[in-house]
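Of the protein chains in this complex, one is absent; all others appear in place.
For chain A:
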Amino acid sequence: MRKLQNTLYITTQGSYLHKERETLVVEQDRKKVAQLPVHSIGHIFCFGNVLVSPFLMGFCGENNVNLAFFTETGRYLGRLQGRQSGNVLLRRAQYRISEQNPIPIARNIIAAKIQSAKRVLQRRLRNHGEHEEVQAAVMALNFSLQQLKRAENLDLIRGIEGDAAARYFGVFQHLLAEKNGFGFDGRNRRPPRDGVNALLSFLYSILGKDISGALQGVGLDPQVGFLHADRPGRDSLAQDLLEEFRAWWVDRMVLSLINRGQIKPQDFVTEVGGAVNMKPEARRLLFQSLQAKKQEKIVHPFLQEEVEIGLLPYIQAMLLARHLRGDLAEYPPFLMR
């Protein structure tokens, strides 16, 4: 099994990254602040004004290090893609199935998404007692799952998904402990207009880039999806796989950060125009929690093997590739019981 490589987040403005032999060196004010062998690094995420030497860029490409750039506030800007790896036959199979028969995969992914959203809600009911609205949402999600079984076209699947998401986020505010002062009035983005939305968007975006990198790692094309339509510049397949992880990984993480009081309303600033951004300290905390989460171990429900959470994108990408090659009759989406 592949080793979980570390992710390097560069958030100090004016940092300079360059290559020295087989290592990656970070300099600030012309002083070496870190030197790491490249084999330990899987992703480098640069936020804001970070300089990366062209040699290092080439080196990242060569070593399949995912080098991505974000603005200081975390908006995705771009990513360096290394050599297209893997097998052209696999990509052809991906394109063929994406065009001719995307429904089984799309349906499996959305089923897993709705199931895991439902489990997030049920957890609330289990831990904090009955709640009428949450209960109703659970019922609605059950109904969505029933509908999904009979859904025979993509638009219908997308409709069921949208409906389920609306029901789920419609009660999401009841999962937030009231005393911590966060409000949530439905999902909004581009820009997010409250702290909870800012947290969700930020983490979805980071995880999406992880998934893109993982897909390329197994030789799939992250842009050609099954559920999400092709659109220039969008990693549709990465967005597809992200669906499986949204509730179980990101939403639960956001809920626990807020409910444990680790992130507070004061950690956000509202810009002119209503966009809500995180302060740098909060972003730091978020990276730390994400990295800690990635190192937690679980038993993968399909493989029945103990794995680190951070490897899940690679594992799902690998399972998808196996399905596309015809080695697995169905694509098993990620779903924890």
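The rule is simple: a residue touches a chain if its C-beta (ideal position, glycine included) is under 8 Å from a C-beta of that chain, and two chains touch if they have at least 3 such contacts; residues count from 1.
By our rule, contacts and distances are computed from a predicted model.
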Hidden subunit of the complex - UniProt protein name among "Molybdopterin synthase catalytic subunit", "ABC-type sugar transport system, permease component", "Thiamine ABC transporter substrate binding subunit" or "CRISPR-associated endoribonuclease Cas2": "CRISPR-associated endoribonuclease Cas2"
Selected from A:His39, A:Arg92, A:Arg231 or A:Lys279 as touching the chain missing from the view: A:His39
Hidden-chain contact residue, picked from the options A:Leu89, A:Ala292 or A:Met336: A:Ala292
Chain A residues touching the omitted chain (full complex): 3-12, 15, 21-23, 26, 28, 33-37, 39-40, 284, 287-288, 291-292, 295
